[in-house]
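Only one protein chain is missing from this complex, and each of the others stays in its spot.
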C-alpha cells in the first residue's frame, strides 16, 4: 500500500436490485437490536414507507460485558427475515462466530463484520466462501492498510462482494464517541475501488451529528450511510443516544 | 461545557466586506510561506483572478526544528501587505509571539493563532485587546472544551471577532498527516455560535483529499476553508505535498 | 468497573510447576515464529540454558496481509511440542480460530489470544471450556474495562486460569511501535487480582528498550515479561527489529 495508486475500476456490489458504489448513495437503516417479532416488523414497515435501501439490525450483539443483553440470536434472525420479506427489502446483520455462518446464510442478505472482528482472519476467510456480500466495518484503531488487507482475506476466498464501512476511530476525543475519519474513507475508496459507506451513528455517538455527517459523507463521494433509527430512541435496548427517530430520518432521507 | 447547549445566535465575523459565518462559505487561500516580494504578489494576483475571499501566507513560521527556515518575518509582512493591497484583498497570517503583536497589527487584517499556540494563554489574552479578528486553530490534540475555552481567553479581553479553524487532530493514523474531525467542528459551531472553517491541507496532508474534504466541510454547514495553494507546489519551500496548484484550486473554487 | 475497587485476592495461575502472579516474576521467551524443527529445538535448548520459565513461539501467525507467511500451522506445533519436551519446559502459542482449539489442545500448555482477537468473543467463550490457561493480550486500543471484560467471557465458561498481557496501545507515537501502558497494566491488576505480564518487544518495537521496560515492569509489581528472542534477530522471519539475541536476553535474565 506504499504506492497509493488510485484504482480506476469501480467494484460495484449488488444486493437484489440495489447497487452499492454506482454513484447513487445507498441508505441502510434500522434499529441497533432486533427486540421482538412485532418490533422489527413495525420498524421495517415504517422505514419502507420513509425510504430505505437495506434494513439493518442486530440479532447477535457483541457486548463489552458478557453479562449484558446479547441479542435474540437465530430467533431474532427469523423475525428479521419475515419482516424484511413483508416489505420486500434486503437486510444486513452482524455475524460473530465462524460457526454461525452456515446457519445464518439462509436468512441474511448481507453479512456484517463488526469492528471487533475486523482482525478475525478465521472469520474473514470463511466469509470468503459465502455467496453473500459482506459489510466490513473498520476496527477501532485499524490503519487504512490493515482495513484494506482485511478485505483481501475475504476476497482471496472468491467473494469479491465487499463494502467497507467507516464508523469512527478511537482518539483522545471525549465529546464524540469516536472520531469519524471521512478523509481515510475517501483514501480507501480511491485505493481499492470498492464501495465505502459511513456509519454516522457509531461514528459520532450523538444524534444531532447524524444529519451533518450524512451530508458530508455523500458530498465527498462516499457510497452511502448506515443509520440507527428507532421508533422511540430513548427506549431502545441499546445505543439510544446515537439513534434517531422516524421524523429525523425522514428529513435526512428526503434530501437525497 | 457539560451542558451541550446549542447557541442560536450566529456570531458573524466581518473583515472588510467579507462575512464569515453568514451561511455563504468563505475561501481563504495562499502559499504556506511568503517566499519573496515577487512570489507573494504573483500568488495574490493569480488567486484574485480565480476567486478568493482572504489571502493566507506565513511570515513567521513555527518550525519543529530551530534550524529550519523560520520565515521572512516583518519583511515578509511588508511584501504581503503590498501584494494584498495591489489586488484589494484582506489577508491572514500567523503570530508567534506576544511581543510581535503590536508591530504586526498595522500590517495584518486577521491574526492567526496556530495549533502550537492554542494553549498560549498569554498570547490569547493580548489578542483580546487587538482590534482585528482572530483565526484560532485547534491544538494538535485539543478537546472541544479546551478549544472553545481558548476562544474565551480572547473574548474576555473584548475581542469577539473569533473564527475557529479545524485542522485535524493527532491519531494513530499514518496515511493522512492528521485526522480531520468534521463532527467535532460541527459540534463546536453548535455550542458556541461562532464561525468554524476547515483547513483540509493540514487536516489531511494529501493534495488529493483537499477537494473531497472541502466538499464535505461545506456540505455539513461549516463556514469555509483555508487551503494551501502554490504556483508550483513541488517547489514550495514548505508543505508541498499538501499544496495544490492553481488549476486544482480553480476547479474547487468554481463549484461554489 | 465504575467503582475501581481493589481486589485483595491474588488469582495465581499455575502451569506445571510455574506460578504466575505469586510475586516472583515469570520469564516467557522465544522466537516470533517457529521456523523449522531444528530452529525451535535450538532455541529451546539455548533458552533453557540461559533460564526461562515458559517458551513462546507462533505456529499460526496473524499477518496484516493474507499474502505474507502465515506460520507452519499444526506442523509447527508438533515441532514445538517435541522441542519443549526435550528441554522439559511448557510453551505458549497463539490460537487464531475457534475451529483450531480442539486439535491444538493436545499440544499446547497455554493458549495465547492475540491483540487482534481480544474482542473475538466466540473464541473467548470456547476457551472458557478448555482445561489450559489463557494468555490474553490487550487489543490495540482496548480500554481497561474492555480488557477486563474480555477475561470474563473466558471465565464465565469455567476457565479461571487467565493471565493478562500488556503489549502497548496505539497512539500518535511513531518512534516506538506502540505505547507501553504500564500504569494501565497496574490498574488492571489491582482491579481484577489476576496476573498481568508485559510484552516489551511488541510494546516498544525497539530492541534497545526491552531491558529498561522489563526492569520498569518488574519494579512496578507486574508479574513477568514475554520477550522475543532469536539466535540471530536480523535473520528472523518476522519482527527482527524488536527481537533480542541470546546475550542480551542473558543479561536481562540474570538480573532476576
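As written, the chains take the letters A, B and C, and residue 1 is the first residue of each chain.
In this text, a contact is a pair of C-beta atoms (placed from the backbone, for glycine too) under 8 Å apart; a residue touches a chain by one contact, two chains touch by 3 or more.
What you are looking at is a predicted structure, and each value in this text was computed from that prediction instead of being measured.
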**Message:** Out of C:93, C:115, C:204 or C:243, which residue would touch the omitted chain in the full complex?
**Reply:** C:204
**Request:** Quick one: say which of B:48, B:116 or B:132 touches the chain that got left out.
**Result:** B:116
**Hidden partner chain, touching residue among B:12, B:87 or B:149** = B:149
**Item:** Missing-chain contacts mapped onto chain B
**Value:** 62, 64-67, 96-100, 115-117, 119-123, 139-142, 145-146, 149, 152-153, 156, 170
**Fill in**
Where chain C meets the chain that is not shown, the residues are 4, 6, 141, 143-145, 169-176, 179-184, 186-187, 190, 200, 203-204, 206, 208-209, 212-213, 215-221
**Item:** Hidden partner interface residues of chain A, rising order
**Value:** 141, 170-172, 174
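Here is the rule we use: only the chains that are shown with their structure count from here on.
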**Prompt:** Over half shared or under half: which fits the residue numbers at the contact of copies chain A and chain C, same or different?
**Reply:** same
**Asked** Rotation angle for the CA superposition of chain A on chain B, to the nearest 5°?
**Response** 180
**Prompt:** What is the distance in Å between the mean C-alpha positions of chain B and chain C?
**Reply:** 47
**Message:** Give me the residue numbers in chain C that touch at least two other chains, ranges are fine.
**Reply:** 141, 170
